[in-house]
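Omission of a single protein chain aside, the complex is shown with its protein chains in their original locations.
Let's turn to subunit A:
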Amino acid sequence: MGKTIAEKIFDSHLRDQPSPDNMILSLDVVMCHEITTPIAIMDLMEKGMDKVFDADRIKAVIDHVTPAKDTKTATQGKIMREWARRHKIKDFFDVGENGVCHALFPEKGFVRPGYTVIMGDSHTCTHGAFGAFAAGVGTTDLEVGIYKGVCSFRAPETMKINIVGELQPSVTAKDVILNIIKRISVNGATDRIIEFTGPVVESFNMSSRMTLCNMAVEAGATCGICLPDRVTAEYLWPFIRNDYATIDDAVNEYRQYHSDPDAEYVESLEIDVTTLVPQVTYGYKPDLVKDINEMVGTPVDQIYIGSCTNGRIEDLRNAASILKGKKLANSVRGIVTPATPLIYRQALEEGLIAIFMDAGFCVLNPTCGACLGMSSGVLAEGESCASTTNRNFNGRMGKGGMVHLMSPYSAAATALNGKITDPRDFL
């Protein structure tokens, strides 16, 4: 019987199987940030286990609140910094070099097809875009990952979502994944891996694939995963050029991670996106999604463009294409956060930052920013935000606030009118 990509990765990394349903995998990369890692570090220190399994396989960043906003966040940073120095973790990114983990780490080439990756962050599934098995875990799993280089997972069950058709202009990967979550619900892929396939996924660049995989967890999935192909190899080429004579060689090798034609899936769905229109959420769960025309006119107080979902250069270009030469409405405030220093610099060089500033946006340094209500951009009670982020839970961006998830195109169009606006009006 054939195998899915996830089964192939599990097979090649299996360290132990303590019960038929539980697989202990060896890890290729353990990623860390300052919110969930310091407690793991302190616990290991208290227990006399202050070691790392492989300093080269640990990647760490301060990204949620940076520069520190108070003594507590400064302490979190200090613990990370001292730990990285103590263990000679060379891939540690601090103020000036830091950015949102799931944008920064791919940009550094840390994830390859076939890898196993964990991080104490639920959106680690983003890295599945590279054909890796990448999963969010809690602090205890992270702690064991740092210390022993292993993690426990249930045997993989894969759900295949085949995406076909042709996207209309200004309809993006964000609209596709919001629509998928609407169809299958926030519990539709719990304990499953979603394999995204089909011509639409193949036509997506890595940025769009990352957006797609980033929100797989919002349907409960352990990981979203795309089959590694030429697009993957071309993105990774600066980092793998010493390993392969040509890009073709890399593409050929990556084929070993493609699911077999007779692989078994627990469920298969086909989604035709030809008639898909921009999507937007309206409640406190990411599966409460409507076509944007049903929400047009809903007033908002804040616009947020950024995050591990949609803070990459392509996202800023999309938003800027609508904002160029225009001003955001008087009734709203706009915040944009390039996800990494490289993206910030690119946005400066391309004139995008000028477009945002001319439109009246505040430009933040690369952080998780407003996304989870613990840094800049918190909402007051009763306020709402048109946001390119991934979660609209009650209280997410501040107690009593409402977050409407949407694409950068839609957020930019909404900024101009101060109320939810269909970006196709600006085509």
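One rule holds for everything that comes next: a residue touches a chain if its C-beta (ideal position, glycine included) is under 8 Å from a C-beta of that chain, and two chains touch if they have at least 3 such contacts; residues count from 1.
Here is the rule we use: contacts and distances are computed from a predicted model.
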{"item": "Candidate names \"3-isopropylmalate dehydratase\", \"Peptidoglycan glycosyltransferase RodA\", \"ABC transporter permease\" or \"Proteasome subunit beta\"; UniProt protein name, chain not shown", "value": "\"3-isopropylmalate dehydratase\""}
{"item": "Hidden-chain contact residue, picked from the options A:Thr73, A:Thr211 or A:Gln279", "value": "A:Thr73"}
{"item": "Contact residue for the chain not shown (choose from A:Val186, A:Val251 or A:Leu269)", "value": "A:Val186"}
{"item": "Residues belonging to subunit A that touch the chain removed from view", "value": "15-16, 18-19, 21-22, 24, 35-36, 38-39, 42-43, 47, 49, 64-65, 70, 72-73, 75-76, 79, 119-122, 124, 136-141, 143-144, 147-148, 150, 152, 154, 186-187, 190-191, 220, 222, 284-285, 372-374, 391, 393-396, 399"}
